[in-house]
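Below is one structure, written out as structure tokens; the observations come after it.
Taken from a larger complex, these chains appear in their original positions, while the remainder are omitted.
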Amino acid sequence: MISTLQSRMLRGADGDPAPRLAYGADYNPEQWPRDVWEEDVRLMREAGVTVVSVGIFSWARIQPGPDIWDFGWLDEVMDLLHAGGIGVDLATATASPPPWLTTAHPEILPVTANGETLWPGARQHWRPTSPVFREHALRLVREIAGRYKDHPALVAWHVSNELGCHNIYDFSDDAARAFRLWLRARYGTLEALNHAWGTAFWSQRYSDWEQILPPRLAASHPNPTQQLDFKRFSSDALKDHLVAEREILREITPGVPVTTNFMVMGGTKGMNYPDWADETDFVSNDHYVHPGPQDRDELSFSANLVSGIAGGRPWFLMEHSTSAVNWQPVNVAKRPGDLARDSLLHVAHGADAVCFFQWRQSVAGAEKYHSAMVPHAGADSDLFRAVVDLGATLKTLAPVAGSEREAAAVGILYDWESWWAAEQDSHPTSLLDYRREALDWYSALLALGVRADLVTTRADLSRHQVLIAPVLHVVPAELAKDLTRYVEQGGHLVTTYFSGVVDENDHVWLGGYPGALRELLGIRVEEFGPLLAGESVELDDSTRGSLWTDQITLADGDTEVLAHYRSGVHAGRPAVTRRSTGDGSASYVSTRLGVDGLRSLLPRLLDPAGVSSELPPQARGPVELTVRRGPGGRFLFLVNRTDETVPVPGFDGEVLLGARDAEGSLVLGPREVAVLRRPAA
Amino acid sequence: MISTLQSRMLRGADGDPAPRLAYGADYNPEQWPRDVWEEDVRLMREAGVTVVSVGIFSWARIQPGPDIWDFGWLDEVMDLLHAGGIGVDLATATASPPPWLTTAHPEILPVTANGETLWPGARQHWRPTSPVFREHALRLVREIAGRYKDHPALVAWHVSNELGCHNIYDFSDDAARAFRLWLRARYGTLEALNHAWGTAFWSQRYSDWEQILPPRLAASHPNPTQQLDFKRFSSDALKDHLVAEREILREITPGVPVTTNFMVMGGTKGMNYPDWADETDFVSNDHYVHPGPQDRDELSFSANLVSGIAGGRPWFLMEHSTSAVNWQPVNVAKRPGDLARDSLLHVAHGADAVCFFQWRQSVAGAEKYHSAMVPHAGADSDLFRAVVDLGATLKTLAPVAGSEREAAAVGILYDWESWWAAEQDSHPTSLLDYRREALDWYSALLALGVRADLVTTRADLSRHQVLIAPVLHVVPAELAKDLTRYVEQGGHLVTTYFSGVVDENDHVWLGGYPGALRELLGIRVEEFGPLLAGESVELDDSTRGSLWTDQITLADGDTEVLAHYRSGVHAGRPAVTRRSTGDGSASYVSTRLGVDGLRSLLPRLLDPAGVSSELPPQARGPVELTVRRGPGGRFLFLVNRTDETVPVPGFDGEVLLGARDAEGSLVLGPREVAVLRRPAA
């Protein structure tokens, strides 16, 4: 997988065959008159662009009618780019069906839970499960692949675009039919489904597969396992579309790698990306900053998680923005320096490409106020000059290309099943936010200068001395065994409130919470104690808990109490516990401590594992450290998280990016990034 | 009615034929493997359970297909319970139609005002007016009643479940047809309907019954009388369903009492329960605490109102919770002691039964996080131990069973018609909250230690020296006469802003507000003065008014001013007035004073009637007092409303529950309840 990515994608515009970091954007020449195209290629070369994604939204242009094909313009674009030494990540163009198709086949339009049709006018107005759409989409893929299979500019295939951004949940009759097939495959018998869904409750027992529906608008909370399975099904339905396109591409161009751009960021949770990753030849991601106090922590978190999803291998940043976007309530511009810093932070976490949406800012359409590499103001602009600078920087970092993530001592387990299940309705609290809890742990580790890897349940957990699993809500028996083995073999597990509560069917483990992990943690919780919005309780280590508390009883002589509640209903009872077992331990945090509280608690959780910061004391907090390792050496990225200048003394290595002062200390200007190379050891 | 209830329901699990307070829960054995059932009965006996409701959501299990019946499991459950000495309140199981029925007949699904279908997946997805649903539901009732009519465990029938919780308002074509029939019955002629609805406004004159529709989504505010009649009709349509089921039950088992569980609590206002009460053999209620500063006042208020709906006769607490529920935004657990206190507060207000949803906490389904008598943690838990304790306490209180409410000096009139009408749209303010205003008066009386009865317009008002009628918005001519007679005969009426404004057609009484009560109150209001959110005005008795003011003129020489406005547009004008007439009086409060303001005002309203607290001074406020009276004596309930210990000196009587100190004072621990028996006198 890496080799394919490297061989085709990581080439320079200057024809240099040595791998380098890719640089580029979505390129939509069909929005511009022909005479702009020449300037585009010229400016791309000026900026050091090596690759562009073409054709993302070109269906209506390529196929203006059911049996009309217009490839001439695209031939010309491909040739022009190739002549300019720029590779093409060619889209299959299925993201947005053309008006003639939706007019002829309105039955491909998605339907909301409330029964509303999603009409054309925007994009992604198609049902993932529509056989009619599938037929037309695959025909298009076959035509495009056939046309360009031998074009020298082609370096990769880009399946559709941001699959599921708007159409992940469709409640149409097509979806109902496909859901039933998926359930048959999962459960085999109706009896098994009735058991898994707990249909004895509220008189929901099915006597025929045809009775089953998606969880459409109901009179009250729909069946939770039906809801959870519909989430699983919806992710699988789109993955199935991805696979269907990919199969055609592999058949026609077996040597060209296939990717599709994930959206690991913010609240995008509909697509189980760890599960999708195997279906691509390399992982790509789109990321956009949501302004807020933790915004760059979130960027780092997302990039880190993409790395985890990619199994530590390098990945492709397919889209981010040079400055403002256009779809937030207020779309703030990036400050000077943000463009490079944000980009390099992705590289620090394994990105081998830095691409933007889009090359040239549109004059019309729904994203005309989305920033681009060439803004409305034109090439004579601060923004384009920063784009050119970044191109040069990325060239300097060519040695990094292809290097992998070097495992950190701390892992944070991020689990889509728990994310989906923990935030369902009819729960103890509707205020629980799975991703926020994980991000808080991540921010606290950043604040301590401790490197951590986001990992998925598919990862080899034993690589981390400490494994933090916040709100690990869904714990099937097998996972409980894995975690127990992890601890028995010396690992230090940390988990939190509402973890280990249900199995894969969303059935509660009985006998006291946290059911599946009760013995491992050596505690027993008889009852949850969620807190009202605004309510908090004090702990005896001076931290404060919100959102949740538990009524904890110690159930094992080896369980010690790291902190008690000082106020609230459970005052005097344990709040944070640790059960040691051999070399390992299992700790439990029963409340939401927030970034500051976790920062205060973490040393007590890390010390027994012998884990501490790899940074010099004055850089712990201000600086984020990541490490990539490849044939060319170990690459240390040091990112200044602050708006102040930060010296980092005593950090040796060859300076690929950045500067040392007279004493040899690295000196990081505000939001600057330094990159060191050390021998691979 | 009482005797039936007593004879069948108020029996102990131990076979003791003497009446006692019933204790139990919804019992859903179909959610559990067969081997759990034995343990269930064993634990029920340990807890002192006397009755369980079975089959609430068993339709799909009992009738797995149109012509398939499976009663075997239920036979076994009934036998097991009977063998354990536990009575069964057997449900008709019509609350949630099975998938096969909604698949075959999607035309039974309710439709929202916006035209959305409410699909299966939750519960109560049926149109109250669907003839197809009615036919299937009644067939089920007939089968169940026929099957178990002679079963010795059967002590009562439980019609459907929480009728109207989710399907009270249905805007389907079935509803339209039924609405027209209801309107024909109410009005006789189109001319009468056109007059009542004021269809001359906005060109809405109907020339054919078929033109009439439910108030579906409209371009602006729909016709108010159409809205009000649709509320009346919707309540009647479900009542009609209740009656239809009941008629079959009465036909088959004339000696078995029939009930259905009301939901007198919080914002449940769609069902006119005073009107429904006559159609049951005894009144049952479900109550759940909504966390907040007035939460236990609200519990007391609701229980008191149920007592009023039941005409002062004992009633059945069919559902409440041992601890947290699962359907609020945050579901807080009960504190130690809440379980008993909440239960006994219902008993204090006339409940002869304390039942919970549900017996054993589910492992799956939408309510798996709803607490139960046996929690997820199992019988070895603080919660189950508290359940057992409560069972013992209820046994101690057996003498109370069957006793009725002893009328209080103060009545608070709670009127569904005014509730519905006063909160409609296109009014002077959308911030008016009928129930909150009534609850504020109730809280203020509690704070003063003055006992009050919630009563409905069907009650004999003359039993109360003081009658408080907050926001009595709808006053038909007949009610105005009744209230006038009440005052003339020496009663002291207190009413408030927005009272007496409209007749039964929601037509304004002309000539100055509060039209229907203008003469009785001796005032005239030319214009309403609603206040903006956050705005308030000062009165010259140092209270503050919000929400509403009136421009009041005294219209009678006998009207005195109890308080003037000190600030605001009406500064210097009357705010609170009283017109005395013979021994009686009629007072008017023109603004929202809130609990504190009413507490300050109330003595001036109560003193002339000679009404004051029956409690010793130090207990006024901390302690709530209720009185039940039966053949076995007068029973005084004293409920500690605080988290402090409260002594109640000088209160004689036999202590059924609680303790006295050395001086003979009752000593109530935090949230404790004491019960005294005195001779019936």
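We call the chains A and B, going by the order they appear; numbering starts again at 1 in every chain.
As a convention for this text, contacts are C-beta pairs under 8 Å (C-beta built on N, C-alpha and C of every residue); 3 or more make two chains touch, one makes a residue touch a chain.
Predicted, not measured: the structure shown is a model, and the values here were computed from it.
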item	value
Complete-assembly copy number [criterion: all chains share one sequence; 2 shown]	3
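Throughout what follows, only the chains that are shown with their structure count from here on.
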item	value
Computed distance of Cα centres, chain B from chain A, in Å	49
Complex contact set, residues of chain B against chain A	28, 30-31, 57-61, 64-65, 93, 95-100, 102-103, 110, 116-125, 165-167, 291, 323-324, 326-327, 329-333, 335, 361-369, 371, 375-378, 381-383
Residues of chain A that touch chain B when the two form their complex	114-115, 197-208, 210-213, 215-226, 425-431, 505-508, 510-513, 515, 524-533, 551, 569
